[in-house]
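With one protein chain held back, the other chains of the complex are shown just where they sit.
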Amino acid sequence: MNGLWFIRSKRLRWLIAGLVLAATTIVFIFPMIVAVLWSLVDPAVGWFPPHVLPASLSLANWQALFAVPELSQAFVTSFTVAVLVTALSLALGFPTSYALARRNLKHRRLIELLVLLPLTLPSVVLATGLGSVFIRLGLSQTLLGVVLAQCIVVMPFTIRILTATLSGVPQDLIDAARNLGAAPSAVARKVLLPMVLPGLFAGALLAFVGSLEEFLLSFVVGMPKIQTLPMLLWAYLGGRSSIQTYAAVVSLVLLIPTLAMLFMAERVLKQEHLAAGFGKG
Amino acid sequence: MVAVDLAPSVASAAPTDTERAARRRRRERWINLALLLPGAGFLLVAMIVPLIELLLASLGLFGLGATGKPTLGAYVEVASNVLFTSAFRFSLQIALATTLLSLVVATATAAVLQLDFPGRRLVSALYKIPLVVPSLIAAFLVLTMVGPGGMIARLLQPWGIRWPSLLHDPSGAGIVVVLLWHNVPITILIVSAVAAAIPRSVIDAARTLGAGPIRVFFRVIVPLSSPGISAAALLVFIDAFGTYAIPSLIGPAFPRTISVMMTAEFLLHARWGTASALGVAMIAMTGIVLALYHALLARSRLLSGEAA
Partner (left out) sequence: MAKLELRGVVKRFGDSPAPALDGVSLDVEEGEFLTLLGGSGCGKSTTLRIVAGLTDADAGDVLLDGRSIADVPAHKRGMAMVFQSYALFPHLTVAQNVAFGLEMRRLSARDVAVKVERALDLVAMGELGKRYPRQLSGGQQQRVALARALVVEPHLLLLDEPLSNLDAQLRARLRLELRALQQKLGVTTIYVTHDQAEALALSDRIAFMAAGKIVEIGAPEAVYRRPQSRATAEFLGAANLIDGAVAEVNGVSFTIDSKLGRLEFLRQGELGPGDRVEICLRPEEIGIVAPDADEGLPATVRHAAYQGSTTEYIVDPVGIDLPLQVQVSGPSAWRIGDTVRVRLPRASAVLTRGGG
């Protein structure tokens, strides 16, 4: 399927266009609009069938973000955990990425498989296994426990991005730095890090977003003392009673940074490619 | 000027070449180890320890209710108790249905996207939306549309059409719908990318030999895309088989998926033995599917006489 096939009949083309556009809009756009509507429903009135549109709108649900303690608490928890997970997964992952990108490793394949393992293991298995270990270690229901657990599933992404970026640094630059008198730490600080900044940024975004969205491990490890936004969302969706309005607010709160950051990541990475096209060397 | 740090002159015994080389190799190894420890080391410990405990617990050697003697009691329980066997079957059902349906829908959509029609670019951007939506939110979004009080139900009501409730449906249809919404876009991406990798010249050759678009599709594009398509299928299957959040919210009371059963055994009933046996079964299933995938891949490579 490469290249486009042209349909001769103009009517057929418009028919297909109409159908596909309608289907796509219904499947992908409508749910978003409905979610926004749900978040704006006036709690005093509700939004029940057969109403296709909410009878009255209000910002009450959004104000609840700050007013309702469990919402604001989950908000703070989620973002705190995300920052910590980002920092930790990048710090822990960087040396490993360096080794994978630039050094001669005897068991390279094994290490690459290990880095991918968190993604191939069924997450329930990992969650319950880790949950049991953390109970014994006293990390269960602690912030640190949730951070560590999330790092496990976030690091495959950060390591892969960092490895790709690091292997793109020309060896000549590292040689030149060493030749000019830079000890290994100076090479890392003054040449390597500045050059992988775009990759670090992209990795940080992936880690942050991945952490914000992570549900299962946080649930098993953190419940009930530590509550992240996804855990709250689960509760609102039927874990307890179904609170559609709050569920809508939490969903949007989780989606907006996700969309914004992924958009940013794409732009940053594009810029990096431009920069890589510098110089004749 | 840098003071050149020179080795002491030949008065002391100079190291031989082999000594030097051996020393160098050892240093390289230590450096590699130090570099790998924080990241790969952390991952190793964080995954191996729980997995070993899981295995031991499933044999009754560890955790709550451990007897100290290896026993297959937990496995017997899992294999005989209808709750667990039906859960396994249910999960498998859902995974297979999701995989097959997503392949069909994705392939059809990818094919349609190859046609030139107005608005094609817009559609191409829109279908990627679920890629950035985590599965919990996907559950919410899909529910607001197709749930019992959802938009489609409300829109159809004035016409007197009853929209079936997909919530808690014992066939798992609701779960499959949400999983499809979540997984079809990535499948479309993979299928399109794989098909686009087929050299134009091969397709042109088929066309000049008299194959219309449909024949080209089934006899050229599909076979040549099969490695990539199997990869996509693998991803979807594993995701659908192990998913927890969605079935826990909208799944039926019976049968439950195996992921839901496992967490219930662990969190609610503290029956670590059966929980870990279920976990081992899930890992085994994943392993079997991976092995199947590799075997299929090797076979397709053999058949297509894959050029280096």
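Here are a few things to note about the model shown:
Residue numbering begins at 1 within each chain, and the chains themselves are lettered A and B in the order written.
The rule we apply is simple: contacts are C-beta pairs under 8 Å (C-beta built on N, C-alpha and C of every residue); 3 or more make two chains touch, one makes a residue touch a chain.
Model, not experiment: these values are computed from the prediction.
Between the chain not shown and the residues A:101, A:182 or A:252, the one that touches is A:182.
Interface note: of A:18, A:43 or A:194, the residue touching the hidden chain in the full complex is A:194.
The chain not shown here touches subunit B at positions 1-7, 9-10, 14-15, 17, 20-21, 24. In the full complex, subunit A touches the omitted chain through residues 170, 172-173, 175-184, 186, 190-191, 194-195, 275, 278-281.
Keep in mind that, in the parts below, only the chains that are shown with their structure count from here on.
Distance between subunit A and subunit B, defined via averaged C-alpha coordinates, is recorded as 17 Å.
Those residues of subunit A whose C-beta lies close enough to touch subunit B in the complex are 1-7, 13-14, 16-17, 20-21, 24-25, 27-32, 34-35, 38, 48-52, 91-99, 103-105, 111, 114-115, 117-118, 120-133, 148, 151-152, 155, 159, 181, 213, 215-216, 220, 223, 230, 233-234, 237-239, 244, 247-248, 251, 254-255, 258-259, 262. Residues of subunit B touching subunit A in their complex: 2, 28, 31-32, 34-40, 42-44, 46-47, 49-51, 53-54, 57, 63, 110-112, 114-120, 122-123, 126-127, 129-130, 132-137, 139-145, 149, 151, 153-155, 157-158, 181, 192, 195-196, 198, 200, 203, 213, 217, 221, 238, 241-242, 244-245, 248-250, 259, 262-263, 266-267, 272, 275-276, 279, 282-283, 286, 290.
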